[in-house]
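Could you have a look at this structure, given as structure tokens, before my questions?
A single protein chain has been removed from this complex, and every other one stays in its place.
Now for subunit A:
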Amino acid sequence: MRSPALYYLERPRLFDSLSDRLSGVFDKLRGRGALTELDVRAAMREVRIALLEADVALPVVKTFIDDVTTRAIGHEVIRSVTPGQQVVKIVSDALVEMLGSEAVELNLGVTPPAVIMLVGLQGSGKTTTCAKIAKRLAEKQGKKVLMASLDVARPAAQEQLRILGEQTKVATLPIVPGQQPVEIAIRARQAAKLQGFDVLMLDTAGRLHVDDALMGEMQAVAREGAPNEILLVVDALTGQDAVNVATAFGSQVALTGVVLTRLDGDARGGAALSMRSVTGKPIKFAGTGEKLDALEAFDPQRVAGRILGMGDVVGLVERAAEVFEQEAAEKMAAKMAKGQFDMEDLRTQLGQMKKMGGLGAIANMIPGVAQAKKAMANGQVDDRILGRMEAVICSMTPKERGKPEIITAKRRIRIAKGAGTTVQEVNKVLKMHQEMAGAMKKLRKMGGMKGMAAMLGKMGGGPGMGGGGGMPDIQKMLGSGGMPPGFDKFKR
């Protein structure tokens, strides 16, 4: 059996393989001076296969390909100076359209309580999503939220929501055994009104869209609960059945949006691409992990950017902002402003990197670091390195961490023993620290954090969908191997 850690890095993440396939097609198109209609059609066949393999729903794919082909074989395109580029742009634009162009938030601007009802198949992740949304509304928007489970079908489902309520410090409606979903909805509404809750979350039982009795019950709950939002919870791993599910639920209740769960998986994300077209409703949230704060507002532009190989820099920065403890970040910023960077800082950084989901997750969000990803995939760099490096740093005395230049050969031997590793490894860490400190100085010259933000701004604002990602500066900083500074030392 193989090392699980290696798997973690080798496995493609969501959208990765779709992204790879598309960029392959795009490269071919761009590389050509002239294009015939046949060339375009051949490229479109490849796009079609890429989309289908990514589990995008067949009807959606067909419409998409027809539409794009018609636009792409228009005379202006083929006769233009850069026909390949033009076709790429048409496909890219159509993908963005498919995802919907703007992020849409929950509509809570009603006389309280605003009622949010969650519906979906069994196992799509409704209960967890319910708790995540409630937590988000309570913590980020200061709402007073009440959750009620209407799931009387699955054993212990109500109990599950109660426990999640405790964990997220969100109130849950007391469980009355034997009460039926419609009654619970009515009781929840009354309780929310009387106790002055801003938002009421109704978590319903999972049901198959072909189960008439349960679909009828869902409609009754929707009548009595009078929700402002009915969100369809869909697993991002869903295959072709996504169309049937979305259509069926949409025809029974007035959906207002979609929540995609398990976007932290390695699915190719077809459901994400199909949902908007099939339901006509925006994807409002994406579930990105098992922890109860792993819920993100769904930004179609960013997702499109990731599929089209532009990386998700905004996501990376946000993630970093969330993970970095404020204090540590401020300390580091102050030190960096002075161009200082000691071993403690390196350790903090390693810790932060781990929290952000490891090297793989970070590399994934940075545009144009395909090289780094490939290096990891080849097993040259893996997340365990982070742990090993931490061990080395932990084996240093505080004095050594503050002033690494005092680390003599003798000290290196001691540190290596303490960390259970070799002197070579210790040297690598020291070298890496040196390079990072160097990079920090460079960064400072470029204008510090502000400079970084400016670069990110440039990147996000540009229209260059076909450009394949900018940010040469960061790439330069990442060093020759396309990896974070110093990581190339750890190639096996």
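The rule is simple: a residue touches a chain if its C-beta (ideal position, glycine included) is under 8 Å from a C-beta of that chain, and two chains touch if they have at least 3 such contacts; residues count from 1.
As a working rule, contacts and distances are computed from a predicted model.
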Per UniProt record, name of the chain withheld from view ["Phosphate transport system permease protein", "SCO2522 family protein", "Signal recognition particle receptor FtsY" or "tRNA N6-adenosine threonylcarbamoyltransferase"]: "Signal recognition particle receptor FtsY"
Residue in contact with the excluded chain [from A:19, A:69 or A:238]: A:238
Touch with the omitted chain, as defined above, among A:23, A:69 or A:160: A:160
Contact residue for the chain not shown (choose from A:262, A:281, A:347 or A:401): A:262
Hidden partner chain, residues of subunit A it touches: 1-2, 4-5, 7-8, 11, 13, 49, 52-55, 58, 121-125, 153-157, 159-164, 167, 208-210, 235, 237-242, 244-245, 248, 262, 264-268, 270-271, 290, 383
